[in-house]
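Yeah, one chain of the complex is gone here, protein chain that is, but the others are all in their spots.
The block that comes next holds chain A.
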Amino acid sequence: MKKSKQFWPFVVGALLIYIVVQVLITNGMLNQFYSNTLIFIAINIILAVSLHLVIGITGQFSIGHAGFLAVGAYISAIITMKLDLPFIVAIIVGGLVAAVAGLIVGIPSLRLKGDYLAIATLGFAEIIRIVFLNIDYVGGAAGMQVSKLTTWTYAFVCLFITILVIVNFTNSRHGIAAISVRENEIASDAMGINTTYYKVVAFAIGSFFAGVAGALFSHNFYIIQPGQFGFLKSFDILIFVVLGGLGSLSGAVLSAILLTVVSTYLQGYPETRMIIYSLVLIIVMLYRPKGLMGTMEITDYFKLWRTPKGGGQNGK
């Protein structure tokens, strides 16, 4: 019911945003810098939302998301640069290979919990990075040249599909099962939910979209290097999810937009940027451990405003 009410406004809104930006770009009202920033925002939202599915919905604390980004980036770059196939094939195959990587990583490591899972995913991401570092076919440490193919249209369509799939997944039976795993894994196990299955599925879907984001990412920067996909990239993605609210999709989207804009302006001062990021992480965790929006969605706030007194139904 929730889906059918919100689906068409969402589609129309998305279409409006797309058309406005596309018109502005073709008219030359947005220069290269702004359109690049917009593409970058779209990529970051895809990353944030895909990690939101793993951390926010399923409650599995993965800090190795940059590994899947790297898989998508490299595989798609190989497809367009070495095999000369169209970009759309590269995006899909990049996503699929990243999903397979997600399965390979997820099936053994999702048996672990909490801190151990975090460290294991971090370890896998580092292994993926080191593997690319040691393959001469993709340029090793020097990196690989990639031509710029990512346009606003590609970025926006991917973003649209990502949000649509993840919202629908969240509202489906599977999503509810995944939320029950987040709330209490032992209890949901006792209720007959196959917790491992749902954790792995959510992880693979998250990895798929991280791979899609990787394909867009690699075709946006002219060059990819293993160094771009280290710990810091994973933490960058993590902070989107944490700041927005663990379990809030709109929160993840908003914080991805906000932090991308902030970091674009702080590009010349990388230390200041990281100091601000780390302070944000610490302060948010100390004073609002569920993130700024908690598990609330932005539409919940609208309902709260409409019913100022009895708005508790969507509260916690």
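Basically, contacts are C-beta pairs under 8 Å (C-beta built on N, C-alpha and C of every residue); 3 or more make two chains touch, one makes a residue touch a chain; residues count from 1.
In the analysis below, contacts and distances are computed from a predicted model.
Missing chain, UniProt protein name, picked from "DNA-directed RNA polymerase subunit alpha", "Amino acid/amide ABC transporter membrane protein 1 (HAAT family)", "Biotin carboxyl carrier protein of acetyl-CoA carboxylase" or "Chemotaxis protein CheW": "Amino acid/amide ABC transporter membrane protein 1 (HAAT family)". Note that of A:14, A:92 or A:112, the residue touching the chain absent from this view is A:112. Considering the full assembly, A:127 is the residue among A:12, A:29, A:127 or A:191 that touches the omitted chain. Within chain A, the residues in touch with the undisplayed chain are 55, 61, 63, 108-109, 111-112, 114-116, 118-120, 122-124, 126-127, 130-131, 133-134, 186, 231, 235, 238, 242, 246, 271-272, 274-275, 277-282, 285-286, 289.
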